[in-house]
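Only one protein chain is missing; all other protein chains are in place.
Showing chain A:
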Amino acid sequence: MTLLHTKLKTTPKIEAGDFTHIVEYLLKMMEISVAEAEKRTGKNAVNMQETYTVYLIETRPVDAASEGTNPVPDSLWRRYSEFELLRNYLLVTYPFSVVPPLPEKRAEFVWHKLSADNMDPDFVERRRVGLENFLLRVASHPDLSSDKIFYSFLTEENGWKETVFETGFQAKADSRLKALNATFRVKNPDKRFAEMKHYGDELQSVISQLLRVRARAADRLYGVYKVHGNYGRVFSEWSAIEKEMGDGLQSAGHHMDAYAASVDDILEEEEHYADQLKEYLFYADALRAVCRKHELTQYELEMAAQDLTSKKQQREELATGTIRTFSLKGMTSKLFGQETPEQREAKLKMLETQIEEGEELVKERNAECEEFVKSAWVDIERFKEQKDHDLREALISYAIMQISMCKKGIQVWNNAKECFSKM
């Protein structure tokens, strides 16, 4: 296993637009799947009994499988909160990456027949698929896939949590307040990022609306189909008092029952489409997070630059004795008299040091900013391509679903029509 990891470490760094190197990523070397889900009970942090679900992660080296030996995969169990921990770690450690989202914690945008209960087997199953999707996305990401913590998440059951905390990533996390502050106060963010953030907002808004309306429509469609089942019963009752018409009515009734029953499968399939949309709903958030990080780094650069400018200004004032702008110092010196030459000298010296440090800081932050912009933009471009591809695929599969539904409808009604014509 360590051999595998060493191999990953020596993967060449990715340049912008260089997507052909995807083949060297973790996914090419390792099969990853979230194979099962199980219920567990245990004591939680406040020592209370709780029931939770764990998911089985299986990994297997690709080479072995292709050789035909097909060894038993390595596996370990993880619960949702551990996935969350992994993601939070990735968010902090790779702020320039659009980090793939997790499937939703609680069922939202449900149409009424679908359970909103987290313990519901259908929800658990869809979540299993979503978690697997998450792992595959991370494993095929140019930067994230080579992360050590991610690797041990997949391979080391015990002690993984401690390892994560040991990285001290939580300390590096930006406070929400800090980020919000930056958003409001930043003066010159990169235009592209501002546009991207706006795009993220719009994407989130439109997909939310789409999911809401779709859920309502699904509810209605369910009603339409199910009421047709009532025809089945009444045709059967009616056929009992008829002579020649009886058979035709009875068999037509059966087709109406079949029609009513068909809606369950139809709507289950549509849930997959909804899940695909949801992934990008959450991706929009990840995108905005990157843009906010840019605002923050830009803001910190601006703050440092501003600070430097003001220090330089102070130095000038002190050196020339002119007070260009109003300052409390100036006022007090006017009121209480000027400082002694020794005091001034000391102050100047201090300022010089501060200015030196300030210039270093500005250089640092500038470099950080530039580095961030470069890396982030590369990943955003990659994300854009992925999004266009995935959503197009989702629309195609949605259209195919609709086509299948129409064909089934035509078939059932043709069958019923045949029965009616024999009445």
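By definition in this document, a contact is a pair of C-beta atoms (placed from the backbone, for glycine too) under 8 Å apart; a residue touches a chain by one contact, two chains touch by 3 or more; residues count from 1.
As a working rule, contacts and distances are computed from a predicted model.
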### Task
Given the options "Kv channel-interacting protein 4", "2-oxoisovalerate dehydrogenase subunit alpha", "Sorting nexin-30" or "SEH1 like nucleoporin", say which is the protein name UniProt records for the missing chain.
"Sorting nexin-30"
### Task
Among A:170, A:230, A:309 or A:343, choose the residue that contacts the chain missing from this document, as touch is defined above.
A:230
### Task
Could you tell which one of A:309, A:353 or A:402 touches the chain left off the display?
A:402
## Note on the structure
Touching the unshown chain, chain A contributes residues 199, 202-203, 206-207, 209-210, 213-214, 216-217, 220-221, 223-224, 227-228, 230-231, 234, 237-238, 241, 244-245, 248, 252, 388, 391-392, 395-396, 398-400, 402-403, 406-407, 409-410, 413-414, 416-417, 420-421, 423
